[in-house]
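Shown here: the complex without one of its protein chains, the others still in place.
So that you can tell them apart, the chains are marked A and B in the order they are listed, and the count of residues begins at 1 in each.
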Amino acid sequence: MAESKPTISFHDFTSCEGCQLQVLNCEDELLDILGAVDIVEFREAIDDKADSYDVAFIEGAFTRESDRKRLETIRSKAGIVVALGACACTGGLNVLKNFRGLEKSMKTVYGDSADWYETSQALPVEAAIKVDYKVHGCPIPRQEFLEVVTSLLAGRTPRIPDHPVCVECKLRENECLYHKSQYCMGPLARAGCDAWCPSYGGRCYACRGLISDPNNQAAFDVLEEFGLTIDDVLTEFRLFNGVYDVSQPPTEARVEKQ
Amino acid sequence: MLPQILPKDKLADFARFLMGEYRLAAPVAKGHQFAFEFIETPEDVGRIRMDYDITILPPKKFLHPMYEELLRFGGRDPATGEAPIQAEPTVILGAHPYDLHAIATTDAAMRAEPADPYYATKRDATLLIGINIRGYVNDEQFMADMRTTEPPEGGWDLFMTDLGDRYYVEVGSDAGSKLHQAAGMFTQAAGDDHKAKQAFDNEKASNLPKRLPYDTRYLPELMSESYDSLLWDAVARRCFSCGTCTNVCPTCYCFDVQDKLNLDAASGVRRRQWDSCQLHTFAEVAGGENFREHRSSRLRHRMFRKGKFIYEQTGKPGCVGCGRCSVHCVADISILEAYQQIADEAAVSAMEIAAAREESQ
Partner (left out) sequence: MSQATQQPAEAVSPYLPRAAKIVEAKDFTEQEKYFRFEFEDGQGIEYLPGQFMEVSVFGIGEAPISICSSGGKRDDLEMCIRSAGDVTNALHELNVGDTVGLRGPMGNGLDMDAMEGMDLLFVAGGLGLAPCRSFILTALENREKFGRVTILYGSRTPKDLLYAYDLDAWRDRDDCEFLVTVDRGDDDWTGNTGVITTLFRKIDRPDAANTAAFIIGPPVMFKFTVLEALAMGLRKNNIYCSLERRMKCGLGKCGHCQIRNVYVCQDGPIFSYAEVMRLREGI
């Protein structure tokens, strides 16, 4: 990627385009970035014209079978594929439509996920093609987008946190929502947003997905003690992480001993 | 260096005096809780809450900032690196005795050879003005057991006790002595003041009962005995490995080091940031091996650091009993409870040994 200016492209699937807005919001930084890269494609919805891209950013969920072809084309032309935003990383809010009603037991959540998806399901981009890096969030934090771009230009792995939002929340010295008798997905959600929501009084819905070793047992215990039913908890989980086991398969190494 | 008196209505003036020469950090309200913050303008002096119960983060955030630049570079060439180490003269006003102890602990850890010049430079440029406590402010504190209810031997400059209409101010260092003289608002404490302080101390002592069933001299040894206990696995089932307990702990100082790139993708800074042994990546190495893969081993490591290792390394308490870790833990994991439980276990094993001996006789 070092010789000539690296080429990057942006592609749009089912989303609100909020994440591309975040990219455009990086006004000043974007000028610097434009000095270092060539943007060969931006939001060309129908046919992807350029021959190849060093880095392809894909935004939006994979919701129609007809998208598969286009995703595969992008993959074949791209050196590095980056999923941009919750929709692309986990299916995002779109996944909600996958659920007809809320199953009563935990088992269904962690059981075979195939049951959930029928027609017109919303899936992460990863369900169709291999994704190299993910910029999580709904919308994505600008800083993280810039971190990914500069890292890829420098030839290193982008530093994307894999620890809970609570870390950043405590660094911002927020009063914990649990102390205010509200619940919060922070202990399971992936940091990197600088604890956006709790810092402004809202609770975290884990729009940045879950960390790779969430303690689900603890989550159910603690939330239950907090007076929440399994259904409540599932609703929390599903808002952004309905496809949890598709997008973040628990790895062998991190299965708890007990 | 005799004790001094500062009339309460002079506190604001004193704070403003300090702001003339130093950056001033002091406790202020944060929602229903409290936080140390820099007091930026003279009007903000009114926000200072010397009567705070406990802050969310301890004052370590000024001495060992959550993000701290170690060096900057212009590109890959190592010749472009430079590392300016600076500190602004700072006063931390209103640190409780347990936090003064915690600073003494971090002083010992960070100044141990090879000393950390970033910390040392900041610390050398910082004056500490403590404020006394009246008792416990939550169920998770056990400062009496950790012997941190009074300020430590040294390392602080002034220490104030609220006597209602005035502060009784003990002087801990030459710098502290110079400071109160320069402020010109202090008078020497007299007979009544000493008596009132004595009465304060008596009441304080009665408000701070011990909460552990053993003398904490034995804590390191009890910890050793508990190494193989199932307690750690049991407690870890509820643990999110979220790192809150270490971030809020005044004696935790672990950090990660990362290079932050500028937009040219070449120049940037190498900086450190608070890290936590509770996070699953903390002991993971390239290739994926993780030396503390299980939550329980991470939790045990923290408990051992606090109850044993830091003490063995620095000779100072690794836990000052402030209770922050437990109060802020979403899963209600209590270090006080854990320290109580290991005593029960040790007692059981002692009984078992005694019983086994009797049988064999």
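In this section, a contact is a pair of C-beta atoms (placed from the backbone, for glycine too) under 8 Å apart; a residue touches a chain by one contact, two chains touch by 3 or more.
The structure displayed is predicted, hence computed values, not measured ones.
S.K.: Just name the one of B:G20, B:G46, B:P117 or B:P213 that touches the chain not displayed here.
M.R.: B:P117
S.K.: Given the full complex, what residues of chain A touch the hidden partner chain?
M.R.: These residues touch the chain not displayed: 154-157.
S.K.: Which parts of chain B face the unshown chain closely enough to count as touching?
M.R.: Residues 22, 70-71, 73, 75-86, 89-91, 109-110, 112, 114, 116-118, 120-121, 123-128, 154-157, 173, 175-176, 178, 227, 253-259, 261, 265-268, 270, 272, 275, 277, 282-287, 291-292, 297, 301, 304-305, 308-309, 312-313 of chain B touch the chain that is not shown.
Convention: only the chains that are shown with their structure count from here on.
S.K.: Between chain A and chain B, what is the gap in Å from one C-alpha centre to the other?
M.R.: Computed value for the inter-centroid distance: 36 Å.
S.K.: Chain A touches which residues of chain B in the complex?
M.R.: 30-33, 35, 56-57, 66, 233, 237-244, 247-248, 258, 261-266, 274, 276, 279-281, 288, 290, 293-296, 328, 330-332
S.K.: Show me the residue ranges of chain A that touch chain B in the complex, using the header's touch definition.
M.R.: 29, 32-33, 36, 146-147, 149-151, 153-154, 159, 162-164, 166-167, 170-171, 173-176, 178-180, 186-188, 211-215, 217-219, 221-222, 253-254, 256-258
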